[in-house]
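Yeah, one chain of the complex is gone here, protein chain that is, but the others are all in their spots.
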Amino acid sequence: MSEPWTLHPDRALPADPTTREIAREIYASTRSLPIVSMHGHVPVEWFADDAPFGDPAQLFVVPDHYLTRMLVSQGETLPRLGVGSTGTEAVEQDPRAIWRRFCAGWKHFRGTPTRYWLEHAFVEIFGVTQRPSADTADAIYDQVAARLESPEFRPRALLDAFDIEVIATTDPAWASLEDHARLAEDGFGDRVLPTFRPDPLLHVDRETWRDEIDLLARAADVEVDEYDAYLEALRVQRRRFVEAGARATDHGHLWADTTPLDDAEARRIFAAALAGEVTADEARAFSGHMLFEMARMSCEDGLVMQLHPGVLRNHASAPFAAFGPDKGYDIPAVTEFTRSLQPLLDAFGHHPGFRFIVFTVDEDVYSRELAPLAGVYPAMKLGAPWWFLDAPDAMRRFREAATETAGFSNLSGFVDDTRAFCSIPARHDLARRVDAGYLARLVAEHRLEQDEAVEVAGDLAYRSALASYPQP
Amino acid sequence: MSEPWTLHPDRALPADPTTREIAREIYASTRSLPIVSMHGHVPVEWFADDAPFGDPAQLFVVPDHYLTRMLVSQGETLPRLGVGSTGTEAVEQDPRAIWRRFCAGWKHFRGTPTRYWLEHAFVEIFGVTQRPSADTADAIYDQVAARLESPEFRPRALLDAFDIEVIATTDPAWASLEDHARLAEDGFGDRVLPTFRPDPLLHVDRETWRDEIDLLARAADVEVDEYDAYLEALRVQRRRFVEAGARATDHGHLWADTTPLDDAEARRIFAAALAGEVTADEARAFSGHMLFEMARMSCEDGLVMQLHPGVLRNHASAPFAAFGPDKGYDIPAVTEFTRSLQPLLDAFGHHPGFRFIVFTVDEDVYSRELAPLAGVYPAMKLGAPWWFLDAPDAMRRFREAATETAGFSNLSGFVDDTRAFCSIPARHDLARRVDAGYLARLVAEHRLEQDEAVEVAGDLAYRSALASYPQP
Partner (left out) sequence: MSEPWTLHPDRALPADPTTREIAREIYASTRSLPIVSMHGHVPVEWFADDAPFGDPAQLFVVPDHYLTRMLVSQGETLPRLGVGSTGTEAVEQDPRAIWRRFCAGWKHFRGTPTRYWLEHAFVEIFGVTQRPSADTADAIYDQVAARLESPEFRPRALLDAFDIEVIATTDPAWASLEDHARLAEDGFGDRVLPTFRPDPLLHVDRETWRDEIDLLARAADVEVDEYDAYLEALRVQRRRFVEAGARATDHGHLWADTTPLDDAEARRIFAAALAGEVTADEARAFSGHMLFEMARMSCEDGLVMQLHPGVLRNHASAPFAAFGPDKGYDIPAVTEFTRSLQPLLDAFGHHPGFRFIVFTVDEDVYSRELAPLAGVYPAMKLGAPWWFLDAPDAMRRFREAATETAGFSNLSGFVDDTRAFCSIPARHDLARRVDAGYLARLVAEHRLEQDEAVEVAGDLAYRSALASYPQP
């Protein structure tokens, strides 16, 4: 352990020597392909402002709920990790103290993809030469902090360093898209794209809904006082996103339900919501209806529709009250797709202008529901393993469960879906390695020729992601 | 890619050299065993008439929904593939044009079992020496078409060529069984067996139900004007199937429910159905009740009861309206077995004359429900991986999930469940290879002796299928 920390060139490739040798060749053909990141959550301001990142704790620890949740599970608290105060506990102000706690907990990440991503970023991006631990925390902190001061570590420079050909941000439906306009002026218009995310506008019983409607009305310059105006305002904003280069919409509902309501009922529920008198059942029905309407609009304007249902948000009430959403307390729940997606697919699944990409955190449905659906409807593609499933073994299970029914042509290509900017190269690299390993096994088992495997690997790593999100 | 197309002798065997060597020996012991195909859907007329097959497109493309659905998912249409017309699109009449479209889409089958089956049939049965592609489509078409003209490629000759010891067809409950009688006259009575399939008669709210009842009444020569006559007519026809050599019944319900109704309620629902006044709930309850009754009749007459629930048929309405059922739009849905099968198993699961084989397309239930049930009830056997799961990795998952709880003695042996006659050797060959690989791993991990593995492999490939479907 005293030799300098390096990463093994064969990491995450299969152990069997026959398969590994084939996997190496396949991986060699994809490892240097540019990164296409068509679904992610890096804040657009980072690229628009191009300001230096903060300290190592602010870059790596505080905003990464994969990381903080693991330390919380082991007895750390969010305030001690720099995330908000509670009534009884003040937030840690010293980034070095946060960093030490993280490094002291390094061993808890064994066997997780967080470990892989962090290793990759530390060694390959920041030149760290020691493994994290209580003893090495300060030295690593200093090393990372020093690099962060360099202009080469500004966000736009990293786009080049990471070889990111195109990256999509996620933006509220009412976004002004000013940051994207600034980026376009600076020549980044084809490289940093907005994504239309209307969730808070489609869930009419959320506390924030009225405020969201006001923001939408202002952005679209439409008075949203009834249902048809609401649809119109959404259409206006979608058009604006298309003009700003958007390729897709993004929908994170709890349920996959897409049952349409008749217009009168939709109008009635919308009016009730405006009057503050909507029930939970009505709100739920309305959100399913609006997925159907979003699909209809996608047929019109060509925005790819992305759906990732099935996560019960904010499972614990006290952390939610103290720290807000996205703090690691979102837990998957069983999700049905076959019946839920039927209305949408029956109506639009053969529409030539419609592209529908579905993600899941419930891997049971890969072979039972999603692969059979993607394997027949021309509009539908199966998204990449998502969130809790973006890990080596889970990605392998995805390939094994989906491919035999859906083939490779019905998959959307890899997306990283992350707000952890520095983990993007690691995530794509890991996906390419896992795919190389899976394809190598098919080759070793004489189920695929080597030249076919290389072509498929390039599709999955790069070409499919581009092709699945065409310009509207 | 310019050398002639051959199939690697080790295809679908494990990559690890240690395991592969063991797998080769196990596979060598099963590869030449005769084929027992006790559950399938090859039309009996093919064997009764022994007419030549049509052109290559009619043999391989048009009737195979595994194949057409994949091409549809990539933008082809069913009419362009020879399947029916729509109001706006005429069906393709030129088999060569269909064939070219199929060959041009060859790459979409990468990683699917369709690819394996087709490769096997093309190379081993039709002597094709070039991989399918737009460039080679015509040459392959000519090659296959030429062979199809030869008498060696008539259905009965292929029974010998494929070494099919026995094959079961699927026949409506009201079938006259004349084709089977003709086959018996020609000496094929023990080789081509009918299977009793009463589904359309058990779902009293289907549009076709009244017509089916009339067909049943005529076939059984029983006036089916009330429930008891209905049961009697079913009994008469089951007896006729037994006399014609049938070994089994086949049941493809959406739900696995087997809850019996009391006689009065069953009579009431049946009368309501005859009067055209049945509700969906009543119809569903009646179909569950009738599974219970079918089990009771199996205890009486010895027909093995096969149940494969869980597929939501005709997911898209427009293709169903235009082209009818079985066009690739059947999608699995989550299916419960533990509670659903309890009434049937509690009543008949220990009956010495009852044999009950259950298939699934919902692989979640392998380890959770089906293996535990098959592992205690003497009447129940767990069927082979079915439909979307009849692929190398899915079959391996089935073995891994079912064996540790149910062992090998509670499995029914492989069935191919296909209407694609020329894929039958390929399907059995693939299953034997996958089983050889699974068993080889157990041997390599010293969890089984080699001689035991060879015995089990022969059971799974041949002996269990015979034993699981005994003559009543």
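A and B are the chain letters, set down in written order, and residue numbers restart from 1 in every chain.
Here, a residue touches a chain if its C-beta (ideal position, glycine included) is under 8 Å from a C-beta of that chain, and two chains touch if they have at least 3 such contacts.
The shown structure was predicted, so the numbers you read here are calculated from the model rather than taken from an experiment.
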Selected from A:40, A:56 or A:113 as touching the chain missing from the view: A:113
Hidden partner chain, touching residue among B:258, B:298, B:410 or B:468: B:410
Listed residues A:50, A:64, A:293 or A:362, member touching the removed chain: A:362
For subunit A, residues in touch with the removed chain: 1, 7-8, 10-17, 69-70, 72-75, 107-113, 115-116, 312, 315-319, 328-329, 331-334, 361-364, 388-389, 391-394, 397
Residues belonging to subunit B that touch the chain removed from view: 16, 18-19, 336, 338-339, 342, 345-346, 349-350, 364, 367-369, 371-378, 380, 400-401, 403-410, 441-442, 444-449, 451-452, 455-456
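Assume only the chains that are shown with their structure count from here on.
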Superposition rotation for subunit A onto subunit B, Cα-based, multiple of 5°: 120
Separation of mean Cα positions, subunit B and subunit A [Å, integer]: 40
